[in-house]
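Take a look at the structure below.
Complex shown without one protein chain; remaining protein chains in place.
Chain IDs A and B follow the sequence of writing; residue 1 opens each chain.
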């Protein structure tokens, strides 16, 4: 790990003023859900940050996460943060391939043993290691090898964090998440399909500025700054939910008026992410603003959580068939029960002995 | 879409306005500066409109060009500033209300001034530097 702070130099080289940097820090502080008054502290910490070696492993994935993180239109400080890390291996982005690339990875590992950061996107197949390999090395083996000398692992995207789409029922490849395999290293999960790019870079920035310990995570290993509130709680359509105004279809009056999408299957109430405030494509919009219900992609098993277009309150099971069975079964049991009750009644009537006044006066 | 959305209000504008009032009192009493992050609360177009209409336009409007524009405006309520950061494409990065006598971002930064001193010295030292 090179110990020289890099960011101030990079800024100077790119002609970025300190005002620009302060502006970035104010925005980053807002992203990290820290009080705005802490922005100067964030700036100081970032300036002093050193340059860690990063190894990026891509397993069973669609490259959407890499696409998202590299999609910035103009040179920004996020790029610089990204540049401030030494990306020693990323087989999608690097020019070298095959054995040359693997040699680079091994060299980086050896040089920075115990200190490098591993970023993983994609899930790992366990059913057959041959389902996904890089340069003849299975994903499982590469992850185990690389993780051994890592300071920490960042699982980027829902596949790496929770198994994602490859893990969806019936999971033909036996796909699992990083945390299912590696248990002795700190793992930060940054789920999303893909995660919001700024969330990815902000987690990296926070790691650079304040170290691993500063990143508070929830039970699912997600940084609390970005995954502690539901989309529903921060949704600009929330007032419509509270007023009981819902779009019933994608082209009705309610949909045109921008009413709540709960009845169209929105998973906002159970999905933790900052989509509603940070938004996508440089703060332009997010799915609900574009008129589509949230799919819940930052939660485990989002693919199998009862259908994208079924409201959360609606049963996801096979209740209709069971309901019919219940009607038939109930009726049959009822007839049987009634028949038993009748026979009890008639046998009681048969056994009934009339009592005369004489009987009552008899002394027993 | 913009017209359709513009009437949406979350009802958060009034609480923010009261927070601004308390912050302005604190600024005058003890000099404590306050920054309110408008991105940290649900704040829709309707709220923005109410905020703007109560605060009104002020005397100072400044544009900073650093990694995209930053608009710094004093509102009609002196001591209450709006600081809005945009990126190179004009998309909003973050929005703040600052209750202060002078927003920090307007001030010349020491590091920039230090670098500027070097730049000026270099320009003067150049053999072709203009003398009159």
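Methods note: a contact is a pair of C-beta atoms (placed from the backbone, for glycine too) under 8 Å apart; a residue touches a chain by one contact, two chains touch by 3 or more.
One rule holds in what follows: contacts and distances are computed from a predicted model.
From the set "Respiratory nitrate reductase subunit gamma", "Acyl-CoA dehydrogenase", "Sugar ABC transporter ATP-binding protein" or "Maltose/maltodextrin transport system permease protein MalG", the protein name that UniProt assigns to the chain left out of the figure is "Respiratory nitrate reductase subunit gamma". In the entire assembly, the chain absent from the figure touches the shown chains A. For the chain missing from the display, the contacting residue among A:131, A:207 or A:246 is A:246, taking the whole complex into account.
The omitted chain makes contact with chain A at the following residues, 161-163, 177, 179-180, 189, 219-221, 230, 232-233, 241-246, 248, 260, 262-263, 269-270, 299-301, 305-306, 310-319, 322-323, 325-327, 329-331, 333-335, 337-339, 341-342, 345.
In this text, only the chains that are shown with their structure count from here on.
Those residues of chain A whose C-beta lies close enough to touch chain B in the complex are 12, 16-20, 22-24, 26-27, 29-31, 33, 35-37, 39-40, 73-74, 76-77, 234-239, 256-258, 276-278, 281-284.
On chain B, the positions that touch chain A within their shared complex are 4-5, 8-11, 33-37, 39-40, 42, 44, 64, 66-68, 70, 83, 85, 87-89, 91-94, 96, 104-105, 109-112, 115.
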